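Okay, so here's the structure we're looking at.
Of the protein chains in this complex, one is absent; all others appear in place.
And now, chain A:
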Amino acid sequence: MPLWVPVRSQVAPAACLSPSPEAPRALSLFSSSSVFPLPNSQCLVWRTDLLVISSFRMAEQPYMVASDSETTGDDKSQSAFHDLAIGIEVGTSKCSIAVWNGAQVELLRNTRKQKAMRSYVMFKDDTSTGEVPSGGASNKTAYEEKEILSGSAIFNMKRLIGRADTDPIVHASKNLPFVVQTLDIGVKPFIAALVNNVWRSTTPEEVLAIFLVELKTMAEVQLKRPIRNVVLTIPVSFNRFQQIRVERACTMAGLHVLRLMPEPTAVALLYAQQQQQQQQSLHGSMGSGCEKVALIFNMGAGYCDVATTATAGGVSQIKAMQGCTLGGEDILKNVLYHLLPNFDSLYSNRDMNKIRSMGLLRIAAQDAIHRLSTQSSVQINVDLGDGTKMQRVLHQSEFEEVNRNVFEICEKLIKLCLADSKLAAEDINDVILVGGCSRIPKIRSLVLGLCKKEKEYEGMDALEAAVTGAALEGAVASGITDPSGSLDMLTIQATPLSLGIRVHGGGFVPIIQRNTAIPARKSMIFTTTQDGQTEALIVVYEGEGKMVEENHLMGYFKVTAIPLAPKGTAEISVCMDIDAANTLRVFAGAMMLGTDRANSPFFEVRMPTLDDAHGWCAQALVKTHGSALDLTTIPKELQPQKVQ
């Protein structure tokens, strides 16, 4: 169980012990979640956290998660075995929940019988209850798309979460109806929703947490039990900061993340199950069977992922993954700018009427894109309400032309993924296309063409595959077994991004390479760059760039007690460890000269230690210390051989 450390402890206990005037109405918001009282006092604590969130007194998150599997490992696994984890896919545009019902995976529906619920949180002022945000899964109100685009709702949180105001994706989000402001100084962007004609600031994590609370409540009502453990799908390209933000939002919502699963990994697990069942019906036994290789292409509204997996005997091994922030949002943006070249200047002033007409145009463009999946041309007729009417025909060829850059990136990702997994198109048995954008004809033909296939793999719902896989993983990781063998499979996950440290001259040396199977542990020996150097900085980065500044700074710490020696002779060992729960730990220390014994106790540091967008810390470090604390690699032939 994650421990909560109130950073500003005066805030939380106050709300807990003597409810503030805001508390009662905040309680009413979440009262539906207290229908099923949890057996332990934990319940009270979670709810209190929610009070703090919902009463909106939180400029900064008052909490940080200090969960550590060392101290909580037992508790975590015990609860896992008594508490079936549910699968949640929070998409950029839509979201779904699935659970293993004892025989198969079932997707939950909201009161409007939807399996795919719109991901947004509406911040609306209601005079009777105060400011009450509610999300797309809500039982109470169902908002029209028009209202969602009125500036009062925040959506696309999956695209915005864990990004600084220098991020190009944040910059590209400025054309959304709600406010996204950037000052390019490497801090959180200013994000605000319109409440009573006033812009009220929020953060993507807060929005996601509010949304998750609704999902949790909905699932608890339907499943008639408290929900705690979840398997959440994430895009391949999420870095550790983004993952932590998602985990934090879950914790705020009272959910414990059992596994974070890259979306194609979840799809791969579903594929493994289908293959397993097929083989069983063919051969009647559980033979290991022949290996099947599949390429999974997943493109939704926000992200595009490609992965290859080798499956046999119910074990799916991820061979390689590639991902980037590219999706329906980008396609929509391209179309909007094509329809209205002066889009930016038209909507820069955030006038209420302008926001409304921008929303109408968005809806029309989205609808046109959907229809172009089955038609060769569409008629767009929209009254923008401000005196302008748009009447025109959009042809498929036009659509493909304005989105050429999108298709090019898709192509590049697939080629990279195939190269990483050392596979040729001929080695692929099945091509699995999932995600909303996989319905676009050009994308289908592109993926199938690159894999030299006539047809895509059948038997998977493009919009439900990932959440189904997540629910399967939830059941498998919760220790559920199925007599018919439907849960007799597992997936061997891989790290999507390399992890390593900075060396002299600003180079990045990966210690755990991308696509390494998880759990993973790798170590490397480094040496000093100065004569008599007794201290060294271990600066940890994540990414694929050859130089550190292209990658994400995770944190740093100092290794001391390096024995006095000429440069290039002392040995500093750096070990990186990723456990099954995806926690990264870095161990480092100096060795006694000529031995493989440590000179002083090693440091074990959980990463990241920094907040996101703290890349400037690295510059400050260089400015203050120069290269005095630098490390460098030892040539490969001199690397001490590892004793097995």
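Just a few scattered comments:
We adopt the following convention: contacts are C-beta pairs under 8 Å (C-beta built on N, C-alpha and C of every residue); 3 or more make two chains touch, one makes a residue touch a chain; residues count from 1.
In the analysis below, contacts and distances are computed from a predicted model.
The complex includes a chain that is not drawn, and of the options "Ras-related protein Rab7", "Superoxide dismutase", "J domain-containing protein" or "Subunit alpha type-1 of proteasome" the UniProt name matching it is "J domain-containing protein".
Of A:Ala477, A:Ile538, A:Met554 or A:Ile572, it is A:Ala477 that touches the chain left out of the display. For the chain missing from the display, the contacting residue among A:Gly186, A:Gly313, A:Gly485 or A:Gly615 is A:Gly313, taking the whole complex into account.
Checked against the full complex, the candidates A:Glu291, A:Glu408 or A:Asp531 give a single residue touching the omitted chain, namely A:Glu291.
For the chain missing from the display, the contacting residue among A:Ala193, A:Ala520 or A:Leu584 is A:Ala520, taking the whole complex into account. The residue touching the chain not shown here, chosen from A:Glu400, A:Asp427, A:Asp577 or A:Asp611, is A:Asp577. Residues 69-70, 73-74, 77-78, 81, 288, 291, 312-315, 317, 473, 476-477, 479, 490, 492, 517, 519-521, 523, 573, 575, 577, 579-580, 587, 589, 597-598, 601-602, 604, 641-644 of chain A touch the missing chain (whole complex, contact as defined above).
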